[in-house]
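Apart from one protein chain that is not included, each protein chain of the complex appears where it belongs.
For clarity, chains are labelled A, B and C in written order, and residue numbers in each chain start from 1.
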Amino acid sequence: MKKKYSIASILKNSLSNNENWGKMWRNPSPKKHYDVIIVGGGGHGLGTAYYLAKHHGIKNIAVIEKGWLGSGNTGRNTTIIRSNYLWDESAYLYDHAVKLWENLSEDLNYNMMFSQRGVLNLAHNEHDIKEIKRRVSANRLNGLDTMWLDKNEVKDLVPIMNTDNLRYPVLGAAYQPRGGVARHDAVAWGYAMRADELGVDIIQNCEVKGIKTDNYKVEGVETTKGFIKSSKIGVVASGHTSVLAATAGVRLPLQSRPLQALVSEPIKPVINTVVMSNAVHAYVSQSDKGELVIGAGTDGYNSFTQRGGYDVIEETVRAIVELYPIFGKMKMLRQWGGIVDICPDASPIISKCEVEGLYFNCGWGTGGFKATPGSANVFAHTIAKDEPHKINAPFALSRFSDGRLIDEHGAAAVAH
Amino acid sequence: MTAINNDCQYISKNKISFTFDGKIYSAYDGDTVASALLRNNVRLVGRSFKYHRPRGIYTCGIEEPNALVQIISEHNEPNTRATIKRVYDGMEIISQNRWPSLRHDFGAINNILSPIFSAGFYYKTFMGPKGFWKNLYEPLIRRSAGLGKPPKNFRSKSTHQYHNTDVVIIGAGLSGLAAAKKFINTKYKVLLIEQDCYLGGILKNSNKVKTINELTPQEWISETEELILNSKNITILKNTLVTTYNFTNHLIALEDKFAGKKIELNKSELTLHKIRTSNTIITNGHIERFISFRNNDLPGVMLASSFEKYIHRYGVVPEKEPVIFTNNSSSLSLLKKLISLGCKPKAYIDSRKKDNIETEIKKILKDNDISFFSDAEIEGCDGNKKIETITIRQGKSFTKLKSSMLCVSGGYNPDIHLFTQSKGLVKWDKNILSFKPDTPFQKTITLGSTSGNYNFKKLCDEINEKLSILKTKKVSLDINLNVPNKFSINELWETKKKNNSNWSKSFIDLHNDVTIKDLKQAITEGFDRIEHLKRYTTNSMGTDQGKISSINSLAIVSKMLKKEISEVGTTTYRPPYAPLSFAAIAGRSTYEFYDPERKTSIHSWHLKNNAVFEDVGQWKRPWYFKASENETMYQAVQRESKMLRENAGILDGSTLGKIEIKGRDALEFMNLMYTNAFSKMKAMTSRYAMMLGEDGMIKDDGIICKISDQHFIATTTSSGAPKVLADMEEYLQTEWPHLQVFLNSITEQFSTFNISGPKTREIMMKVFPDIDFSNDAFPFMTFKNFDYKETKIRIMRASFTGELGYEIYIPPKFGLKLWEEIFSCGKEYNLIPYGTETMHLLRAEKGYIVIGQETDGTVTPIDLNYNWMIGKNKKDFIGKRSLSRPDTSREDRKQLVGLSPINKKDIIEEGQHIVELNELPKKITNPIKYLGHVSSGYHSPNLNHSIGLAMIKGGKNLLGQKFFVTATGKTKNIPVEIVKPVFIDPENKRLTS
Amino acid sequence: MTNILSIPGVKVSQKDYHQIIIRGNGLEKFNNTIEEKTSIKPPSKNLEIKYDLNYLFAKNSFDQWSLILMDKKEHHQILNLVSSINTNENMLASDYSYGQVYFEIEGENKDYFINQLTHFDLREEKFPKSTMAQTIIARIDCSIYNLGNKFVITCNKSYEDYFQKRLKDSALLSNAS
Partner (left out) sequence: MILIKCPYCGYRDQSEFTSGGEAHVIRPKNPQSLSDKDWGEYVFYRNNPKGIFYERWVHSHGCKKWFNVVRNTATDQILKVYKVNEKRPDLSEFENTLKSPSGEPLVGSGNFAVKK
């Protein structure tokens, strides 16, 4: 590692007025040819490049990003990390990610501020209880740390929560202590810095206009900086993935929807757990800065405007005030939207397709951030070996023909 | 020292008192917290976010980055802008982010350590050792961040008000009032929205305009306001701030109903206006920006026009002898005002070249003997918790002055926030050195300084011209000014420091403590995109969203990058314009109104009879009935279940969905919608039916009553009712418009009672003596209509408990009476009311499934052994094709089975899994293989042991085999036998008795 | 009739009416049948309502009508009318008499009052007299009929308590400020 960060490097630089820090990454012009091109410079894409270079010995890689690094959902999400999914396939995938998260700051020598403060999924009715208890039991058998908490235990963790005097009382919750939040931008920056060190060309402000194929084989990408040749292309462009796939003649079962989030003004620590709820629909955590970071549901229509309906914000804030009456005195500082690509079964696609050399990592819907290292790790494997890792094999495109869906609508925790 | 401007007409002479950090101060009714503090010579009001530096009042409005306070007397409301919040008698306020006190703040150590708290500090350290981040570093960091303290117990009564209108004018300043005048007595419905409690904007806040149409500004405002009030088509909303501009001209505005008053808790303190308009006119003016210099955050630094506003709007001269530092022509009005009040600025520093400075300014300075520095700048200021000395650089010479206040003007930015929220495009204007609106995306018009027009003389033409697309009247404005008509500005964003110290700071974002040095460092590290810079340094991400500084940072960054500012671009302006109350957004649709409650016509009876309710969708359904105060749910359900199988029980099933289906092609339609075949079904019989999605998975179930081939009544699950009807409508309208079928929801038109148990027939005969309930006359799965008193009822012989049972349908008006009648007749048979939990237990004993319990969106009818429900000869129905996909026709799919504990005392828990191991390791590291899960688990009072229904891989072929069920909190599993999923009356003798 | 609330400019009362929802194609035969059974010619224009003191007949959409009968009737009379319409193969009539609740809102501030609970555009040019609309009021599906001097709002009976509470709450809070 060339750039080594530590308290010593900070002290040293502070003496020289912080004017001598090195560049985090280069700003290269694209070469004519790469062994692998990753389309999309978010956490998943940069991570894929990093693992390709680090674990699979491929060095001639480009990451092509339309805007700036992390400008998509990586920089727009509510940063919740957990792995308490119902089905085995999902539990393996997301827990693979959580395990990588646990060492990521050290691995990249960049602090992701992965804060394992625990995640609660609240139950507000009999149906929720049944669903959560089943999930807790399945998680246990899969070696996850999810547990059932009754109302009083929830209240102990989050004293400001209104558990009784509300329309749908809190009856209990699933709790995963290893879950938490991380600093989203740092993920993109950390991966970018280390991928760059390993020789990956990160090309920003370069839009892929189309994927060129010949006889079901990829040839390269047409970009705003010219044509770039490659025989392997991995598309990790979240909301825009299906648009790019279409240029290669590939159809994906994705719909791009607005997903909104908001933050409050900063206050001193008041809620130290991540709390999610389906029936009283909102999720909230408090950032290290003190802002309440609040996630809303997806809008019910396709859109690429990065702006959803105001009614969704209202729904979310209603739920927040219902569950935490004192937050009525707080104020919304910013609201924003991202574009999420949603699969019919609320599970991602990490898969090859009918075009040779073309790989997709998409369909993460509302929950892609938590999977970032795991997704990048198995996607790198899939591209390098031209076959899926055993963890992502079930997340193939073929499931939409043979019917082997991984229906995670229950666990996605975001109303679709 | 402060002084008073007795000419101020906006402050009453009523004295009030309030406390700040425990000390009592007096103020006038109409003061803001800031003006009241300034009136009392209080300059230090808070500590900064990161370095805990002392901070004062920087502005006089919504743009304030520093003066955020906590209102103790309003449930501890944090982060309140002192420059907006009005004081009232008895208000309690404290400062934020300091410990133990504002003057002696322990956190100020961060300021000393500031060289290491450089940009990206947190990213570059605390990576290890493992566990330290979670247990040590992060808790420390969390505690030192965060500004105000959390609020306390609070329940809001904020309301919403919707508007549909033709025109909204945002901001009732000079341009807004002039625009409103054009709409007087026109056909347009107009809303004029003003954030202050007085109209007038710049006319009331400054000394800039001398006369309009030969009236004083105040006279002109009053005259115009009266004209507007007399015009029926225009409504004025005061104390109201437009925060959000959505698509299709949808605006959100917040009205403070208790501005300057103590909030009464039983009243609506805020009203959120949700406005849909055809045209939006933005006239909310401009915001003055600062200039970065060394210690430009010290208490005592204030924007020049804010200083001017305190004098005009609040009658307080914050300091009699301030230093004025400007790069433009607008500060002339402040200079004039001060002199007219007998105050004398200590010095006037103008960065413009002497020749470019207006003669009038130079003359006034000379006449009044005020120190004048042209082509000069402030190098910095120094002092302990306040400005004490100010250093001026003129060429190579430095002058030190003693003063406690410095008024700064770095020029003005058109307030483009709302315009960009509307998705309009902005453009850089070299003349005003700022971005201004260019191409609107919606029907949006910007006027006056919002549109970048700083020329008062051209204002009238602009308004008349831009509004000519609407049918409005002409206005004329003849404006006389106290400032030069032609706005002149010299580009200056930061001043040069004398020495390059590690500790000296020129701030670019006061709220988040971002310095110019941080920007430089970020660029050095490669963060050369403006959004990266923002995120890496947190520049302009504070509660003020960089209103006074974000353009400055763009300019400074563009210089560092040697790019044009338009190439650098702006960061995204995100709604809301200013922090927006959560309580107001929620409105009344929270707490008791969070979600509507639906009640059946029997609800009052349930209440009287100690029902405990369960939420099923929006419905309130009896979950179980308490026989005595101390009876637990378990006891009640055991009792109810036993009583029913011995005698009889009655359930309020009114919440079940009911759909009436009629038309020429009703039969064909039903055959397509459901898996079952209805062709051979006899009229006036009923059948249990299932509905799939196109993916082959079970979506809903219910009983179908066939009146004729053209007329059916379908029942659905309670929560599935709206979706089933919507799906039916969808197919009829979009896929099969050739089918002549009509649908009506009749869910609400009937109260429905399910009465079942061995004594049911006797009870029914007693209630309906004229009806023959014998098996021959009224066989299982048939239904009949009867006249009953003043109405008609339908009775169906069906059961969900496995016992003899009937369903009665009666219009809700007569429901309760009949229910009571049944009870009086049923008394001698020990008839009991029962709730949903008992229903679930009884049906589980019988092996009937519940949608959403046995099914979870991944279950087909074949998985439930319900092949008999699939119309084999039907060519097509919704979902049929999916049943033959490789995965759905697998042999080892999860299938429905029953579970019986080997040891009869063991309890089978719902949601647990079926495994092959009798014991689990204490800590599971490698996943344990499981076969499936327990979908239903109850203690059966009738069998006297626990029973379960389960979905198990290849379950059909595992009958009789032994497996284990996991148990909560235990490593020892429960041995069970896989049995057929029916525990009671497998021959259906009771059902058909 | 029950008085729900009365504040300056707004009066709300609850009424007991009968209602029949009729589905059909709206062609001549349909119109004739309906006229024959009810002695009222159904409105032909979408969203139009015909009314007098005894009835209110609205065309909710191209294939749906609601007939509200304001005068007191025996339930059997209504049920007979429903079955008599239903003898026609391609018409569906359902009795909605007791599954709905009816609120009448009058007074000069009625628009402003209702707009506390709904985004619906009540402006005369968008919602003229003698028309109806189906929309969301206080978060639930409602029908609203414009009779000029008053609005009639109907919703499902299960929401009766909730809707009454919302109306009263709005009155209380709008009155208070």
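As a convention for this text, a residue touches a chain if its C-beta (ideal position, glycine included) is under 8 Å from a C-beta of that chain, and two chains touch if they have at least 3 such contacts.
Fair warning: this is a prediction, and the values are worked out from it, not measured in the lab.
In the full assembly, the chain not pictured is in contact with A, B, C, by the touch criterion defined above.
Per the touch definition above, the residue from B:Thr570, B:Asn676, B:Gln912 or B:Thr966 contacting the chain not shown is B:Thr570. Set against the missing chain, the residues B:Asn368, B:Gln733 or B:Gln961 yield one that touches it, B:Gln733.
Between the chain not shown and the residues A:Ser256, A:Thr273 or A:Gln335, the one that touches is A:Ser256. Considering B:Leu37, B:Val317, B:Val426 or B:Ala666, the position touching the chain not shown turns out to be B:Val426 (whole complex).
Interface residues of chain C with the unshown chain, by the touch rule above, are 46-47, 60-62, 64, 119-121, 126, 133-136, 141. Not every partner is drawn; the one left out touches chain A at residues 66-68, 71, 207-210, 224, 237, 240, 242-244, 246-247, 251-256, 300-307, 309-311, 341, 344, 400-403. For chain B, the residues touching the absent chain in the complete assembly are 246-248, 250, 276, 420, 422-428, 435, 438-439, 441, 530-531, 566-567, 569-573, 694-695, 726, 729-730, 733-735, 737, 875-876, 880-882, 884-886.
Heads up, the rule we're going with is that only the chains that are shown with their structure count from here on.
Taken chain by chain, the contacts run in an open path, each chain touching the next and the two ends left apart. Of all chains, the one whose Cα centroid sits at the greatest distance from that of chain A is C. Chain A and chain B have Cα centroids separated by 22 Å. The distance from the centre of chain A to the centre of chain C, each centre being the mean of the chain's C-alpha atoms, comes to 49 Å. The set of chain C residues touching two or more other chains is empty.
The touching residues of chain A, counted against chain B in their complex, run 5-7, 9-11, 13-15, 17-27, 67-71, 75, 88, 91-92, 105-106, 109-111, 113-117, 124-127, 130-138, 140-143, 148, 160, 165-168, 183, 185-186, 189-190, 204, 264-270, 280, 286, 288-290, 305, 307, 309-310, 313-314, 317-322, 325-336, 344, 399, 401-405, 407, 409-410.
Chain contact summary for the complex, chain C toward chain B: residues 21, 23-24, 63, 74-76, 79, 86, 89-92, 94-100, 112, 115-116, 118-123, 126, 138-140, 156-163, 165-166, 169-170, 173-174, 176-177. On chain B, the positions that touch chain C within their shared complex are 157, 159-164, 189, 257, 264, 266-268, 271, 274, 276, 588-589, 592-593, 595-601, 619, 660, 662-664, 710-711, 740, 742-744, 746-750, 787, 790-792, 811-814.
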